[in-house]
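Omission of a single protein chain aside, the complex is shown with its protein chains in their original locations.
Take a look at subunit A:
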Amino acid sequence: MAQASAHTQGQQHPIKLYLVVWVWLFILSACSYFVDYFQLQGLLRYSLIMLFMMLKAGLIVAVFMHMAWERLSLVYAILVPVSAVLVFVAIMVLESDHTLLSRVSSFGPST
């Protein structure tokens, strides 16, 4: 079994793999910098930022942190609880919309 044998000797992968991931992280960072440099706006800006962010995060977690070779029970124990953060984000988006609405309606410029 690949997972088991990887652990008896520790995580051993060719150096080339790390160099390739390193180069990709550089390229993706440069891409996300150029999103700002060329002043892209609107939906394109936010979707590109999110895309490059998720790709970078995925590469770091999967390869550098060796998550891709870990046992599935550890992977799920770490990644599934993170989804609670997304729920929290959704709650706070609703909350801030409500706050903004009450601020505008109660304290906004009187017409």
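A few comments on the model shown:
Just so we're on the same page, a contact is a pair of C-beta atoms (placed from the backbone, for glycine too) under 8 Å apart; a residue touches a chain by one contact, two chains touch by 3 or more; residues count from 1.
Just so it is clear, contacts and distances are computed from a predicted model.
Missing chain, UniProt protein name: "Cytochrome bo(3) ubiquinol oxidase subunit 3", from among "Strictosidine synthase", "Purine-binding protein", "Cytochrome bo(3) ubiquinol oxidase subunit 3" or "ABC-type spermidine/putrescine transport system, permease component II". Contacts to the hidden chain, counted on subunit A, fall at residues 1, 3-4, 7, 9-13, 15, 18-19, 21-22, 25-26, 29, 32-33, 35-37, 39, 46, 49-50, 52-53, 56-57, 60-61, 63-66, 70-74, 76-78, 81-82, 84-85, 88-89, 92-93, 95-97, 99-100, 103-104, 107-108.
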